[in-house]
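Left out: one protein chain. Kept in place: all the others.
The letters A, B and C name the chains in turn, as written, and every chain counts its residues from 1.
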Amino acid sequence: MIQKIAAFQTTNFKINAKTLLRRRESGILMVLVLVSVATTLINPRFISGYGLSDLLLNTSMVGCLAVGLTPVVIARHIDLSIASATGFSAFLTAHIIVGHGWGVVPAFFVGACVGAIIGAVNGVLVAGLRLPSLVVTLGALYIIRGIDYQFANNKQFTAEKLPTDLMHLSQDKIYGVPYLFCLVLLLALFGVWWMRFTRFGRDLYAIGSNPPAADIVGIKVFSRTFFAFVWCGTLAGIAGVMYLSIYAIVDSAAFLNQELIVVTAVVIGGVNIFGGLGTIVGALLGAVLLRVLIGALVALGVAQFWQQAINGLLLLIAIGIDRILSRRSETKIERIRDERKMEIS
Amino acid sequence: MKISAKISVAVLAIATLVAIPLSSGASAAPKYKAGLKIAMISKIGNIPYFDFAMSGATKACKEIKCTVKYFGPNEGTAAAQIKLINAVVQQGYNGIMISANDKDALVPALKNAMKRGVAVTSWDSDVANAGRNIFVNQASYDGVATAMLDSVVSILGAGKKGDVGILSSTPDATNQNAWIASMAKQIKANAKYSGINVVATVYGNDDPEKSTTETQGLLQSNPTIKVIVAPTSVGIISAAQYVVAHEELKGKVIVTGLGLPTSMAKYIKDGTAQAALWNVPDIGYMSVYAVADIASKLVKTPVKAGSSFAGGTLGSRKAFIGDNGPEIILGPGIIFTPENVDSFKF
Amino acid sequence: MAQASKATTSRALFEILGAYKHFGGAIALNHADFTLRAGEIHALLGENGAGKSTLLKVLAGVHTLDGGTITLDGKPFIQGSPRMAMSQGVTVIYQEPSLFPDLTLAENVFIGRQLRNKTGINWSEMRAQAKALFDELGVDLDPSRIARGLSIADQQVVEIAKALSLDAQIILMDEPTAALTKSEVNRLMLVMRRLQEKGKSVVFVSHRLDEVFAVCDQITVMRDGSTVAQSKVSDSTINDVIKWMVGRELKDLYPKMESKIGDVALEVNGLSSASEFANISLKVRHGEIVALAGLVGSGRSEVARAIFGIDSYDSGSVKLNGKILPGGKPGISVASGLALVPEDRRQQGLFMQASVSRNIATEMLDKLAKFGLVSQRSENSLTQEWGKKLQIKYPNPKAPVDQLSGGNQQKTVLAKWFATNPDVLIVDEPTRGIDVQTKAEFHRQLSQAAASGKAILMISSELPEVLGMADRIYVMHEGRLVKELSRKDATQELIMTAATGQGRGES
Partner (left out) sequence: MKNIFTKIIQPQRRFRPFTWDVIIMILLVILLVFGSILNPVFLTAFNFSLMLPNIGEILLIAMPMTLLIIAGEIDLSVASIVGLSGVTFGLLYERGLNIWLAAFLGVIVGVLCGAVNGILVARVGLGSLAVTIATLALFRGFATAAMGNKSVTDFPESWTNFGYSTIGKTFLPQTYPLIIFFIILFGILTHLSIFGRRTFAIGQSVEAARFAAISVLNHKIILFILTGAMSGVAGVIYVLRISTAQYDNAMGLELSVIATALLGGVSIFGGVGTIWGVAAAAVLFGSLEALFNLQAVSPNIFTITTGTLLIGSVMIPLLLGRINRFRIDRIRENEKNAK
């Protein structure tokens, strides 16, 4: 379809890639502001006081995971094991640091390593053997959670045992922005640089945009895809440590069944599920929007039982809007090529 | 009741001294079937609560020379428990003690077990009467509700008015719903609690993340809340942690509810929370005796009001017919205080 | 027959001697010779299947020769890897380039070699350089727009810019003008001249001889895998070239049979589709083979698709045996006796993973089925029946159609539609990419079908095929029917003139 349209497109019709992307992200930002303002008007406590920092703290984990998942989705893959990896890393990290009496920095290091190893295994299977990522990571979802259960048994770590530094980390903030969210911003900043300003990152866009062509022009598909998975796993590991810090309790069911939430955040953020399109910033904004929406529903006192239905509806609207936007640009192209047709004949 | 318990403890102690090579259970109720195999099925296999109960069960089993094995499904659903019940029945277990994820869903599987001669007690969380021989209740629903209400009154100050929010587990949790209903009933009926104004009930699904979000929403939409009641050992930690994490809330919002002393000690000591619970190992302990009594036909089924169950060191309990068939009650709950909290190892 | 021309003085870049290449039984290159000199635009001509695409792919590093030698600038040319070809200074511009649709043009130009500074990719520099390349080529393209939605002409320009940025010495263009409009072709020609000015060599494959004569210096003509002529453009005429290209008696390849022309079977009136074609009216009678000639991209396949109902159309009507067909409903078209053998058998005509018998039975399921159930046996017997009639060679009915040769695949498509016993058969490029023998057989089948009273609408880019098979010829140009010719009036020149739009006065 697009190919055909392309055949008739003229040079004088310009879509500026930057403005287009900017439009997508500014769109999310607008909705974000709109929802926040509206909710604050009805319930002033939503943003004021500690409301905002709560919101950012709540977003830290899903935001971190969205930043992690984005390069994988851009390369036309998916990682469904992301929530299992987070949960496992949370428990394993707790186990290791409690055992050794370690503090914050080693905790993050351990968590990142656990996640990186999981990501590397996924990466080898998907990028190395070229197995479908949906199936591989669905399998990994089960395996990691099973190992987590088996390893954790009935154990649980609570604030009592966990290092107090780590517990405090989630409470500390700079100008109302929690440290943990600052960490996410740092990771996102690195992600932006990686995905926008290195060949490595650009290759991922190319791979997701046109896989056969990526092979033809000689992109190192294996190493690029592999490291996208390692990155995703690493951030899942870091998110696991955040979990410890925020919720001060961990057992083997930590972050159970949350993988689709992360996918949802990324999709709302304008990252195309079929690869090639989207930005880290968008995904992070998507995560924030998702949490703001959940928070708004709660703060507005929307009946508990309707929240999930509303979430589903919002996601449908988000993907619907994407579709309408792409359709609108198509019809615009059609109109122009018709004008041109008349000019020719 | 109290006196009789004390007496039986005394009797037991003497019996233990007298019959050293014999187990105390044997002397108190001498005819437990040899080689009893008991399966303890929990709601879910990943929380320490059930581990502590299991420690009590193991202790009881040592006393009466039976074996007990722990089965924890890896998802907290009735469907997962059904599979375990089926497997246990086929492995030739004589007794099942189960903390049910669902009141009705397990009934067919449990009925099937009883049909094949397996003794079934429910404990911690009941199933419908048709699905078990007896329910070993940790404390009566009303009793638990009263304990929590008393705690709220102690926070608010007697006779004072105050807004209260409830953070429950899942919307369909049997125990939590019964406790919440009982609290509502008592607030209406008892002048002592008339100052308590429950403004909202939210559900944290026993998930730290959701519980935290819901606590946050609860306080945002109801800034006047002074007490959060969380009748769930997972939710109460999340609520307490949320309050601890916010300087603004310290002292203004107090959390109370049901929680394990080991995981709540920190919050109880710094004044963020109060908590009550029954003695968790004891309920496992008592349940083993109950199921062994029935499996060894020391108590005839169907259990009638007044039938006596041996309770090892805890003393015997008399069955009565509750709203949902025969049950025995372990005893009043324990209120944890900064002083006593460290003495409980569960 | 070959005319050697050694007049050119510049040094030879590519020298190919005795190139031989076969695919299974089909010989694609049969001792072909080819010489490319520095700074020339060299046309590689021939009918479809003459071997020019194969030769091009060898130079692009896609195929490796089975025999013969290639030297590049005096050194042996390393074959068999597109990357190696690129590093030896050879790039290809395909008819439909495969860019990365979500990336900007600047990035597409520099893909895998993005310009960098200390902090990472230097976007502004990259844009500037891409802009400079586009300017150099005389094309106004915004380097910061994304490639999605770009016209094919512009995509080719991006590929050419990429070739320039790689400092490629040799640029191979495989039918680049096939899908372009006249003005776009003109622009491409300007670009080619710029390349020549910069000392690059261009190999240009095209069917449009006017373009060849307008822009090229040198001509190599191929036929049946061999080189039949090498000449300077200034030394030859269009008529010479056509003679070299065709150069064969048409009789045996085009076994046209006598058939009785009956009533109108297919009648199309004023069919228009906004962007594809306008006001198409044509008739096909029972027993008649009507050709729809024209250049690739002139809208012929789109008309066929609209008639059949794959695409919907804006206005006009399609009548089959006097009954109006509803648009956009291929199921009803099939039920009313229409069949379409599409142009791309791998994508459109066949389910490549499925067995031969599944493929042949696709349209016959309703008739084969009892109570809605289809038995393998009935599918197999249908396959055997039609396999025999059309002489399809397949290992067994259960073998995936993927394993068959191109000709047998195409026969499988034909069998699928013949099995429905259609009144009207539309065939779109029926003999593209199949060997001569099968081609002849295919033509015989079409002839027989016409003789038995079927109406056939044949779309073909091969003029000999059109001339050899058709009773009547419609010529399309840029979405419109520009000429109707009878069998006896038609000549290659007349068709070409009409198809290239020269008959209607210069626009």
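As a working rule, contacts are C-beta pairs under 8 Å (C-beta built on N, C-alpha and C of every residue); 3 or more make two chains touch, one makes a residue touch a chain.
Keep in mind the model is a prediction, meaning the values are calculated, not measured.
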Left-out chain, listing which of the shown chains it touches: A, B, C
For the full complex, which residue in B:V68, B:V107, B:L149 or B:M183 touches the chain that was left out? B:V107
Hidden partner chain, touching residue among C:I160, C:L340, C:V356 or C:V482: C:L340
Out of A:L52, A:L138, A:I216 or A:L300, which is the one that touches the chain we can't see? A:L138
Considering the whole complex, which of C:L350, C:L382 or C:M476 touches the chain not shown? C:L350
Touching the absent chain: which residues on chain A qualify? 125, 129-132, 134-136, 138-147, 149-150, 257, 260, 263-264, 267, 273-274, 303, 305-313, 315-316, 319-320, 323
Residue positions on chain B contacting the omitted chain are 45, 69, 71, 73-75, 77-80, 82-84, 86-87, 89-91, 102-109, 112, 128, 170-172, 177, 203
Could I get the residues of chain C that touch the absent chain, sorted low to high? 309-310, 330-331, 333-334, 340, 342, 347-354, 358, 361-363, 365-366, 369, 372-375, 395-396, 399-400, 402-403, 416
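Convention: only the chains that are shown with their structure count from here on.
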Centroid distance [mean C-alpha coordinates] between chain B and chain A, Å: 40
Chain B-chain C separation of Cα centroids, rounded to whole Å: 78
Can you list the chain A residues touching chain C in their complex? 2-3, 5-18, 20, 193, 196-199, 202-203, 205-206, 208-210, 212-214, 216-219, 272, 276-277, 329, 333-334, 337-338, 341, 344-345
Can you list the chain B residues touching chain A in their complex? 44-48, 50-51, 72, 74, 171, 200, 202-203, 207-209, 212-214, 216-217, 219-221, 223, 234, 237-238, 241, 244-246, 248, 262-263, 265-267
Complex interface listing, chain A residues touching chain B: 43, 45-46, 49-51, 54, 58, 61, 146, 149, 152-156, 158-160, 170-171, 243, 246-249, 251-256, 258, 294-295, 298-301, 304-305
